[in-house]
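See below for the structure under consideration.
Here the complex is missing one protein chain, while the rest keep their positions.
Think of it as A, B and C in the order they're written, each chain with its own count starting at 1.
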Amino acid sequence: MNEYRLLIETSDTKGLVYSISKVLFEHNLNIVNNAEFVDNETNEFFMRTVITGSFDEKVLISDLEKVLPQNANIKLTNSNKKDIVILATKEMHCLGDLLIKYMAGELDANITAVVSNHDSLRELVEKFNIPFEYVSHENLSREDHEDLIIKAIKKYDYELIVLAKYMRILTPKFVNTFPKQVLNIHHSFLPAFIGANPYKQAHMRGVKIIGATSHWVTDDLDEGPIIAQDITRVDHNYSWEDMRDAGRNVEKVVLSNALDLVLKDKVFIYGNRTVIL
Amino acid sequence: MNEYRLLIETSDTKGLVYSISKVLFEHNLNIVNNAEFVDNETNEFFMRTVITGSFDEKVLISDLEKVLPQNANIKLTNSNKKDIVILATKEMHCLGDLLIKYMAGELDANITAVVSNHDSLRELVEKFNIPFEYVSHENLSREDHEDLIIKAIKKYDYELIVLAKYMRILTPKFVNTFPKQVLNIHHSFLPAFIGANPYKQAHMRGVKIIGATSHWVTDDLDEGPIIAQDITRVDHNYSWEDMRDAGRNVEKVVLSNALDLVLKDKVFIYGNRTVIL
Amino acid sequence: MNEYRLLIETSDTKGLVYSISKVLFEHNLNIVNNAEFVDNETNEFFMRTVITGSFDEKVLISDLEKVLPQNANIKLTNSNKKDIVILATKEMHCLGDLLIKYMAGELDANITAVVSNHDSLRELVEKFNIPFEYVSHENLSREDHEDLIIKAIKKYDYELIVLAKYMRILTPKFVNTFPKQVLNIHHSFLPAFIGANPYKQAHMRGVKIIGATSHWVTDDLDEGPIIAQDITRVDHNYSWEDMRDAGRNVEKVVLSNALDLVLKDKVFIYGNRTVIL
Partner (left out) sequence: MNEYRLLIETSDTKGLVYSISKVLFEHNLNIVNNAEFVDNETNEFFMRTVITGSFDEKVLISDLEKVLPQNANIKLTNSNKKDIVILATKEMHCLGDLLIKYMAGELDANITAVVSNHDSLRELVEKFNIPFEYVSHENLSREDHEDLIIKAIKKYDYELIVLAKYMRILTPKFVNTFPKQVLNIHHSFLPAFIGANPYKQAHMRGVKIIGATSHWVTDDLDEGPIIAQDITRVDHNYSWEDMRDAGRNVEKVVLSNALDLVLKDKVFIYGNRTVIL
């Protein structure tokens, strides 16, 4: 039986769980999984409920709207695979990891295309019978190149865009074209080492741990809401290239874990933070 | 305002959250925090709700009983500090960690006494003005010694007994005297290295990671429900004594974290597992 | 310039480093990297020295033999890529990870073939233009099947055999055919959960951390010298299948890290342990 995910974000009021669960009960729905969170500082309420059963979506939403505060954000998604477009540059580890998971049936997504500013990943991508779009940035302004990238993405179905080590800075235009739809992997333990070549920075600083961060992309570079982070240990024996190589294992696992959470509709964006239910 | 924790364990039925939240709503209670879990294999439902407000405990429990399945386990605790008795042998790290936290006001518990089969920890314990009971096991059968230990514990108030590196094997009698009340720290990443001197075992086996496990004590030695685990990395440079020393940092943090979860009534025992809400 | 790795294992004696470094100095070699370890319990000495320079291998070895104890084990390897044959069954994550690394040029090895007891990985392997050998075990005794597997391996060049989730139990014959050449990934934090379906075992036991272990294969199943281990956290929300899925990320990273150490000749087998220099 198909599962649905009911996602509610609203200001907290007394009796909220009661009101919501009453509606679900009256619609005769089965609750497979339920998780809530209230931010006691801001009084914001989040709920993710996995339901099964037969119901009329419009009536359900409408009944929920009746009992929820006016500002409530209600979303109902199904558990079908989501379409994603992947952007990458030259590195294979994150992209390759997603391709293998995809082929193994372990990714809750259809990869509809891979778009890159270099042609070097074509061979890998086409092995998996996925369209590859090469959009060179040479001799183009950032804006003109980005327009072509946006055009290339829009040729395909997508609910999400995954930056799998896409090494170009994005303009606000790009971000606003795909609001709350762009997931990035940053090769540092943000907010440490914002900006270019974080492994070189980490090596210079002599850190004993390096990390990676997957986050939603917002206007501020490397400043969007964090979804997942992980780390690995390094020592004085590591050159910055060794750190980069060690970091790759972390990057691919963090990106893949963050994507998994997003595909399961578990991630609420809340200001510049995430609530993961 | 005092907080109360409502703990419910029962078999899952449709409308359970609705029924419970209705009762809470009708009692005009504020829900500070709410977490649920349903084991979809066994259909068992767990809920921990933190509430504030003024209410009549008996009426609340009775109203909940009316809407819940007959087998439901309902418990209402307050957020007062719990009394604990600590058992230890010779090692200071776990005991000392709890004493420092206690003095710093960072432990949600009153340490009412420390009981030991050696006298060597007396000096430390008495610095903190806590009664110390020395119950030597010399020239005593295991059973006779344990009877004296039980007697020593019972001189004090306790809701929980914390084995902070108490290095004596407990009999079923002891376990049954304090059912679901005894918390242990085991110096291995259970179920690896069950039994005596796990660090020597770990060294012999050449592991690259060692750990510690905090668990409820049941009749089966080292087999009770696990609450918390953590690990640290070792390598060929570590003698077994080095592993033991490195392990101590893990042991004290794991025990302290597990105790914290228990003191906050977050740990449900479920068969041989725990659900932590 | 090509690098060489000088690997020495011997019983420790006074002046050992002096004697060895004298020979290296007299051969006018550059020492790029040097690491030693003495097991002070057993008095065993290990050294890995990375050297560059032009020298006569036979003379160098012979000069070293003159100054070292008779039982000394001296090995000189170069830094060329090693040939490896991979064995797998049905799961893609470990194999796929190695294939992506191989294609990206991040593996210090040539994958000369993949051998499997199922045909389902053929499509993946042949995408990377690597020979795939399907050796079904159906209607064959364990011994007969293994003979065919050995035959299939021997058709290719190999210095190492990597079991990338090869789910068949190996006989002593297999192990003795490829002594100190077979690397395995076990899907548990050994020695916890030896044997079949460790994730089901872990779930039953209610652990809060799961892991993976890469080790040399010896006659005793899951008992060989450990090279690398890593872990990830789980909780009561994880079914055993969720644990398996979470474990896959750990498995592939641990196998890949262990293989990397082996390919760089950093791993000494020492009794049932490893020394990693």
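Quick notes on this one:
In the analysis below, a contact is a pair of C-beta atoms (placed from the backbone, for glycine too) under 8 Å apart; a residue touches a chain by one contact, two chains touch by 3 or more.
These figures come from a predicted structure and were not determined experimentally.
For the chain left out of this panel, the touching residue among B:92, B:140 or B:204 is B:92. Considering the full assembly, B:127 is the residue among B:75, B:127, B:155 or B:173 that touches the omitted chain.
Counting over the whole complex, subunit B has residues 91-93, 96-97, 99-101, 103-104, 106, 124, 127-128, 245, 248-249, 253, 256-257 touching the chain that is not drawn. Hidden from this view is one chain, which touches subunit A at 37, 39-41, 189-193, 204-209, 211, 225-231, 235-237, 239, 270, 272-276. The chain not shown here touches subunit C at positions 14-15, 17-18, 21-22, 24-25, 28, 30-36, 38, 40, 233.
Definition applied: only the chains that are shown with their structure count from here on.
Two chains share more touching C-beta pairs than any other pair, namely B-C.
Per-chain CA centroids place subunit A at a distance of 35 Å from subunit C. Mean C-alpha position of subunit B lies 40 Å from that of subunit C. Contact of a single residue of subunit C with at least two other chains is seen at no position.
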